[in-house]
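Left out: one protein chain. Kept in place: all the others.
Presenting chain A:
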């Protein structure tokens, strides 16, 4: 299993300390306008302390990149948020629903696998009941599982391998 970056690396790599708290990011943020993410505050928090990894609002970012495109200081805000999320995940801070999706990937090679209703829909359209993805290729699914094990993904997401 590889290590997550350190918070110091995140601050350094993505220019977090250049933030002048202008609020352009928050003004551009759909998750701020329609819900309660305050990305300006989140950037400040990331620049200040490791506690940012516990901030629930980390997971409210849709990664729409509006803020990153518009930040006058050129801060890679989304890249920083993703990196801090990975620190959080490596410390076991993963939302239950996300853990579930991770388990689906590990079992099926798809985060959203097929089900019976959709098999029916496929047949109705004249398609094969299973798509030509890993769903039809057991050897490819084995390769995916092998890669996930090689990366230690199960240990990170708390699934026994």
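Following the convention adopted for this analysis, contacts are C-beta pairs under 8 Å (C-beta built on N, C-alpha and C of every residue); 3 or more make two chains touch, one makes a residue touch a chain; residues count from 1.
The rule we apply is simple: contacts and distances are computed from a predicted model.
Not every chain of the complex appears here, and the one that does not is recorded in UniProt as "CoB--CoM heterodisulfide reductase subunit B", selected from "homoserine dehydrogenase", "Thiolase domain-containing protein", "CoB--CoM heterodisulfide reductase subunit B" or "Tryptophan synthase beta chain". Contact with the chain not shown here comes from a single listed residue; of A:12, A:51 or A:143, that residue is A:143.
Listed by residue number, the positions of chain A touching the unshown chain are 2, 4, 30-31, 33-37, 59-66, 68-69, 78, 82, 85-86, 89-90, 94-98, 101-102, 105, 109-115, 118, 121-122, 124-127, 131-137, 139-141, 143-144, 146-148, 150-151, 153, 156-157.
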